[in-house]
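Apart from one protein chain that is not included, each protein chain of the complex appears where it belongs.
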Amino acid sequence: MTKSFLARNPSVLAFLLCLALFTLGVTVLSEGLGLNLVSTSFVKTLGKTLCLCLAAIAMDLVWGYCGILSLGHFAFFGLGGYAIGMWLMYERTRLIVVDSLANAPLPPTEQEIADAIGTQIFGVVGSAEFPPVWAFAHSLPLQLVMVVLVPGVLALVFGWLAFRSRVTGVYLSILTQAMTLALSLYLFQNDSGLRGNNGLSGLQNLPGLADTPQSLVSLWFFWASALALALGYLLAAWVVSGKLGSVIRGIRDDEARVRFLGYPVETFKLFVFTLTAIIAAIAGALYYPQAGIINPAEIAPIASIYLAVWVAIGGRGRLYGAVIGAAFVSLLSTFFTGGQAPDLNLGVYTVKWVDWWLVLLGLSFVLVTLFAPKGIGGLFDLAAGIRSPNRRGADLGPDQGSFREKEAET
Amino acid sequence: MTQLLEVSGVSVSFDGFKAINNLSFSIGPAELRAIIGPNGAGKTTFMDIVTGKTRPDEGSVLWGEEHVSLLGLSENRIAQAGVGRKFQRPTVFEDQSVFDNLMMALKKPRGPLATLLFRPSEADVARVGELAREIGLADALTRKSGELSHGQKQWLEIGMLLAQEPRLLLVDEPAAGMTLAEREHTTDILVEAAKTRAVVVVEHDMEFVRRLNCKVTVLHEGSVLAEGSLDHVTANKDVIDVYLGRG
Partner (left out) sequence: MIPFRALALVCCLIAGLAPAARAQSPDSPIQQLLQEHRAVILKSSRTSIGPAIDALATSGLPEARAVLNQWQDKNLWVRKSDGLFVFGQKADGGLGLVDITTGERFAVEDPKTLDQLKPNSGIRGLIGAALVQFQLTDPDPRKRAEGLRAIERRPKDSHLEALRKSIPSETDPGLLARKERLERLLTIQYGAPADRVAAIESFRGSLSVDVRAALNPLLATRVVLAEDAPANANVARPVVPGSPELSRDQAFDLLAEARGLARPPDAAARKEAMIAHIDNGAVGGVPVAALDTDAARDRAYTALAEAGLVPAWSPADTIDTALDGAEFLALYREPDPAVTAAAEETLKSIETKLALNQGLDLTLDALSLASIYFLAAIGLAITFGVMGVINMAHGEFIMMGAYTGYVVQQVIPDYTLSLIVALPLAFCVTAAAGIAMERLVIRHLYHRPLETLLATFGISIALQQLAKTIFGTQARPLTSPGWLDGAFTLNDVVSISYIRIAIFVLALLFLALFLFIMKKTRLGLEVRAVTQNPRMAASMGINPGRINMLTFALGSGIAGIAGVAIGLYAKVTSEMGADYIVQSFMTVVVGGVGNIWGTLIGATGIGFLQKGIEFLNPSNTLAAQTYMIVFIIIFIQFRPRGIIALRGRAAGD
């Protein structure tokens, strides 16, 4: 019972090994440093997928382990992206402005530079003033703090309000969805200070690294994403392996019972909710520089639901399930909606995957929910020969309780 | 001797129906008490009030030597104060092993950070083993509790209660659905527990209550109908009316 953490969790080791091999493989095959077999854009896709996997881990932690079906974690993901995007955009615009003003007859004053940056960034929404939310955009360290702080505080406040009033189950899901909707609608406004529906763009260009080819930058981000995923996985595994894991799983299964054991359920939920919001935000902060653009549509409620879909398909309540689900479904989505999949000719009708992929995804998701609640991760159990007893939902009340379940079934 | 729990003048109603009506009840620090009564007498609601699940419309619930009011506290604070509760249906965490269930219940700091950083010491593991022996589940420590039989789950739940080291144990129909042998074991556990703490048992089964051999409180329509030894209350005319006349 007191073995080391990794010894108790062999799957963690296996996962880290797989991730390391994968990272190495992609690096070797990449355009930037290796054999040029994997294009830069595909390296970016893979890097983004790793970030999505990290967000899925957060989702799994909060839903699969703690039972809170949050339909708002992609909002935190997006907020992380916005936070880092603000610095990227500010700094890059500043360099461009300084560059263009260098040839001016008079050297520019600080105010002139700031005004020029403002005009560059906010011209599209008919403004040139810096809104107060950009107060820290000039500083990378401060804005990195914002990556964690803004989503963290939002999750803390929202979670505190929601959990305090004992909103649970589907109510909570709908409430988180409403929060996401409110946030995206707010960001859609031009006077939100974040460029309305234009969003932040040009994030793939790192300030000051204009000469570094994207093939190299994409690898850096790929490595960073892999590292973040590894650390996130370790953190999540460590959190759920101990007594806290027991408690939050207890909250998922029977909240009232945990309360009567003396645990402050609301505080635990708040802890997990906030922690996962921060993990999601970090994932977002790594994702959007690879995507290059972020706009409020990314935060729309549907995105958060997709996150839940990935985790459900991968298998919730197990961390590698979330990773597999996110990687599998998002890569497949990219494949089908990117127009790369060949059309399927049925003679009477030609199936264009761009049109039919979502139909297929929706239906297969229904099937997974109905027939394979453990998702893809359940296959590992089958392979390992583990079959958990099907006790839950079997009604063995006081009248039948003295029977073993097997006896009751016969 | 001062009382551990004093409930006085408590009333609560749901949509006009008075579930508890001016109920008063008290129990000492090391006492075994059985509460009986017909369906709808308010037994479960009484437990809900003491554990903080339901807020009464009026009355007071005082706890311990300092007479702290339990009414303003949340469920987990009441549990931390030393009130343990076992539900009617066995509620253990079926997805987790017996060991994890007991370890979770062990009396330790309950905050998230303390829980996150908690690593069981030798003594903790030993204590869990000891509890498991007490409830007869020493061989089943690594099994998932969902795999246990109904009776074993009941014991596990009692074991979790004991692990909490509560000063007051509220036990709701512990013997329901148990075989005769299991009932005897359950009786032993409860009687043993009541030597060091207060135990309140809600039960339908008169035979089980007789075996507990303790003071009995009869509830009817939300208030106390009679109190005393089992022989005393069964001789009470009101009790006979309630149980036989209309029951």
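Read from first to last, the chains carry the letters A and B; within each, the first residue is number 1.
The criterion applied here is as follows: a residue touches a chain if its C-beta (ideal position, glycine included) is under 8 Å from a C-beta of that chain, and two chains touch if they have at least 3 such contacts.
In this text the structure is predicted, and so the values were computed from the model without any measurement.
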Full-complex contact with the absent chain, from A:I305, A:A341 or A:L379: A:I305
Selected from A:P108, A:G292 or A:G378 as touching the chain missing from the view: A:P108
Residue, one of A:L19, A:I84, A:A155 or A:L175, that touches the chain absent here: A:L175
Subunit A residues touching the omitted chain (full complex): 69, 105-111, 158, 161-162, 164-171, 173-175, 177-179, 181-183, 185-186, 188-189, 191, 256, 301-302, 305, 308-309, 312, 355-366, 369-370, 373, 393
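Everything that follows uses one rule, which is that only the chains that are shown with their structure count from here on.
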Subunit A partner contacts - residues on subunit B that touch it in the complex: 51, 53, 74-77, 79-80, 84-85, 87-96, 99-100, 103-105, 110-112, 115-120, 125, 144, 146-147, 149-151, 154, 160, 164, 173, 176-179, 182
Sites on subunit A touched by subunit B in the complex: 1-2, 239, 242-244, 246-247, 249-250, 253-254, 256-257, 259-265, 267-268, 271, 388-389, 391-392, 396-405
